[in-house]
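I am attaching a structure below and will ask some questions about it afterwards.
A protein chain is absent from this complex, but the other protein chains hold their places.
Lettered A and B in written order, each chain numbered from 1.
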Amino acid sequence: MSDRDERLLRGTAEVLDGVGRELERVRTQPRRLDADAEQVGRGLAQLVLTIVDLLRQLMERQALRRIEGGTLTDEEIERLGLAFKALAERMEELKQAFELEDEDLNLHLGPLGDLM
Amino acid sequence: MSTASHVSHRPAAGSRDVTLLELLDRLVDNGVVLHGDITLAVADIDLIYVGLRAIISSVSSLEERR
Partner (left out) sequence: MTGVLYVYALAETSEAALPARRGHRGAPLRHLSRDGVTAVFSRHRRIELPPEERYLWRHETITEALMADRAVLPVRFGTTVADEAALVTMLTTRAEEFRELLALVRGRVEIGVRALWTPDEPQTADAEPAGSGRAYLLGAVSVRHAGAHLAETLHAALAEQAVGARRRVLVTPRLLLSGAYLVERDGVDRFLAAADEVGRAHGDVELVCTGPWPPHSFAAGTPEER
């Protein structure tokens, strides 16, 4: 087996960075938890928002499947769409308020990742 | 392996380590599973679910039936 530095067989630096960024969205390096009070509050916000974001994505994915399957009325699509839009916008505001990036809200889903 | 023309070499310090992310992906999400426990990590807190596969497969079969 090639040594660890030679595992990259194809890919320009720019694309590697792009792929790395996307991989970090679904997984991040374990970070040391900060015991600082402010950080603990932020850590809690991070945990809550991560779960909310996961639910939002799962529900959106579910809605898309139902649209594809033809089991939602036009009115339902409109209402759902507005609700998801509003939720996504609110998530953005909360992330900014807590200075959280997309990478901070990733969830190591493992086998659950197939649901996403 | 003649790949030099296609590849950036060792990632620059501070840049994302794609090799490590790939390794993480493989070792943690793949490979033989010896028992039904699956560990999820949420914001560095490990949650262990026993029998999670049963839940996942019943959710997907519910969806298939729609």
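Everything that follows uses one rule, which is that a contact is a pair of C-beta atoms (placed from the backbone, for glycine too) under 8 Å apart; a residue touches a chain by one contact, two chains touch by 3 or more.
All of these numbers come straight from a predicted model, not from anything done at the bench.
Q: So which shown chains sit in contact with the chain we cannot see?
A: A, B
Q: Mind listing the chain A residues that contact the chain we can't see here?
A: With respect to the unshown chain, the touching residues of chain A are 1-2, 4, 7-12, 15-16, 18-19, 22-23, 25-26, 29-30, 60, 63-64, 67-68, 74, 77-85, 113-114, 116.
Q: For chain B, which positions touch the chain that isn't shown here?
A: For chain B, the residues touching the absent chain are 1-3, 6, 18-20, 22-24, 26-35, 39, 41.
We adopt the following convention: only the chains that are shown with their structure count from here on.
Q: Please output the residues of chain A touching chain B within their complex, sorted ascending.
A: By the definition above, chain A touches chain B via 2, 4-13, 16-17, 19-21, 23-24, 27, 29-31, 33, 43, 46-47, 50-51, 62, 65-66, 69, 71, 107-115.
Q: For the complex, which residues does chain B have touching chain A?
A: Within the complex, chain B contacts chain A at residues 1, 3, 6-11, 15-22, 24-25, 28-29, 38-45, 52-53, 56, 59-60, 63, 66.
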